[in-house]
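All protein chains but one are shown at their positions in the complex.
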Amino acid sequence: MQWEAVIGLELHAQLATRTKIFSGASTAYGAEANTQACAIDLGMPGMLPVLNERAVRFAVRLGLALGAEVAGRSVFARKNYFYPDLPKGYQISQYEIPVVGTGHLDIELEDGSRKRIGVTRAHLEEDAGKSLHEGFTGMSGIDLNRAGTPLLEIVSEPELRSAKEAVAYMKKMHSLVRYLGICDGNMQEGSFRCDANVSVRPVGQLEFGTRAELKNLNSFRFVERAINFEIERQIELIEDGGTVVQETRLFDPDRGETRSMRGKEEAHDYRYFPDPDLLPLEITPGFIEEVRAELPELPDAKRARFAGDYGLPDYDAGVLTSSRELADYFEAVASSCGDAKLAANWVMGEFSGALNKAGLDIADSPVDAEALAGLLRRIVDETISGKIAKEVFEAMWQGEGDADTVIADRGLEQVTDSSAIEAMVDEAIAANPQQLEQYRAGKTKLMGFFVGQVMKASGGKANPQQVNEILKQRLDG
Amino acid sequence: MSIDADEVAQIAHLARLAVNAEVSQAHAQNLSEILAFVERLGAVDTTGVEPLAHPLEMTQRLRPDEVCEDNQRERFQAIAPLTEDGHYLVPRVIE
Partner (left out) sequence: MHDRTIAELGAALERGECSSVELTRSTLDAIEQAAELNAFITLTPETALAEAAAADAARARGEAGPLTGVPIAHKDIFCTEGTRTSCASRMLDGFVPPYDAFVVSQLRAAGAVSVGKTNMDEFAMGSSNETSWYGAVRNPWDTGTVPGGSSGGSAAAVAARLVPGATGTDTGGSIRQPAALTGISGLKPTYGRISRYGMIAFASSLDQAGPMATTAEDLAIMLQAMAGFDRRDSTCVDQPVPDYRAALGDGNLRGLRVGLPREYFEADGVDSEVARAVEAAVEALREGGAEIREISLPNTGLAVPVYYVIAPAEASSNLSRFDGVRYGHRCDDPADLEDLYKRSRGEGFGEEVKRRIMVGTYALSAGYYDAYYLKAQQVRRMIRDDFARAFEEVDVIAGPTAPSTAFALGAKSDDPVQMYLSDIFTIAVNLAGLPALSVPAGFGGGRPVGLQLIGNHFDEACLLGAAHGYQQLTDWHTRRPSLEG
């Protein structure tokens, strides 16, 4: 039987606000335990929540970027359950009426085609604290610094059909929230998290199969591996005559498998009801327009513009707009050096390669956009060749200074003096009479051999175009 | 609606309340009476009536995103039952 996977993702984006969603405590990452948990975050008696304006603004930004309806009126509810990292005994979340309604996100599949994925909703809620199980003899330690950090939970329709599609969707959303400046996207620090609902069904069947909810998917790679494992597991189970049970499963990255949490969780009865400490959130058309005006250019629009304005191939435009940082870097290089195609090649090639190799983010790159543009300008004005430029870039990366300094220090300036090149050409021809004879007998591809000889003699610095021209004159003449 | 001792136990578990076996029966009876009393609401025709969550129908006020709370961990933990190294302690949570 042919099987089809049905996948929906719940993404949690921590909003990049300065303070908590309902208190004025800082959300800065990495502080000492409980030093950023104020009386409200701790659920002290008599403490009350007041909603952070920027969290609302950020939610509206996402709503607009997803082409979604922003609710004029949404409601905060309490989700009641007991857990030590949940100080009030309830999580404030949006339940029946979320701030962001139905929207969509277009993703690109491997074959280059596009697919539109429906977004069911996105709602504001508060994060919980952290339980630490190591280091306290027989006890767990509770750190509530994270408690009350604003989250936007973004729920997709079950329209993803493979692990690859799921990852493409997640990456696109990850890029989008960073474009919008609403989330730093740091997955190691838990700023962007994913739960996946996975089921399988025979191809052609309309009803969904029973789904499992996968948790602990802390990287794109884990998402892909966990979903693939889960799809295989469910198909095998059904084919062996078993049935899938609805449950939460934890991904174990060490063993590459998902594990049932059954027995460790009880049937939940969250007793949702509207939080009486908060009033309905009203978002006016005026506020929405204000947020719309502050929206940055979004990835799809930027990609179209890169392709149109800079004449870049669609693929290149797609790569360069995959993150806002990369796009900004490219644009800075391109406008400063004046050659967008050259800039695109270098940013996607040498520069991205070096970043990857060093495991660095753009912000930490030892070669900033202006420095790279300085190098490319030397290619454009023919001070150095593209090949020499790679050597210069390497030296710049190692901290030897800007392009001009490296070129001067290492004496890499291109030789463009025709008489000097002519001398080298004559020398090369004189030194290889046999090849000259063959060439003249019609083996014209030996041209490359002579170019190589001249370039070698010049230490790579001779202007290749001039070398070509002069050689041609001499050989053919 | 009549609530029996088993249901009291279930509700008490949801609410994380240890309920004494001796009073459990009394609770069952009280809860049954209270529920019977509030059940008269069932007879009211509320077709088309919007639920009212707040007496004044106002909307939520928003707070500027500015840090206005400083670290008061020592004061807060001075009144905590059990802490270590800045953490609140609970019996080991198994995940």
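So that you can tell them apart, the chains are marked A and B in the order they are listed, and the count of residues begins at 1 in each.
Note that in this section a residue touches a chain if its C-beta (ideal position, glycine included) is under 8 Å from a C-beta of that chain, and two chains touch if they have at least 3 such contacts.
Values in this document were obtained by computation on a predicted structure and should not be read as measured data.
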Task: Residue touching the undisplayed chain, where the options are A:14, A:80 or A:234 - done: A:80
TODO: Give the residue, chosen from A:42, A:429, A:454 or A:470, that touches the chain omitted from the document.
DONE: A:42
Open item on the list: Going by the contact rule already stated, which one of B:5, B:53 or B:67 would touch the omitted chain in the full complex?
Closed with: B:53
- [ ] Since one chain isn't shown, list which residues of subunit B touch it in the complete complex.
- [x] 3, 8, 11-20, 23, 27, 30-31, 33-35, 37-42, 44, 46, 49-56, 58, 60-61, 63, 72, 75-76, 79-82, 88, 90-93
- [ ] In the full complex, which bits of subunit A touch the chain not displayed? Write them out.
- [x] 39, 42-51, 78, 80, 82, 84, 87-90, 142, 269, 271-273, 276-279
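Here is the rule we use: only the chains that are shown with their structure count from here on.
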- [ ] Round to the nearest whole Å and give the separation of the Cα centres of subunit A and subunit B.
- [x] 41
TODO: Over in the complex, which subunit B residues touch subunit A? Could you list them?
DONE: 14, 16, 53-54, 58-69, 71-73, 76-77, 84-95
Task: Complex contact set, residues of subunit A against subunit B - done: 17-19, 23-26, 32-40, 42, 44, 50-56, 73, 75-76, 82, 84, 131-133, 135-136, 138-144, 264, 269, 271, 274, 276, 278-282
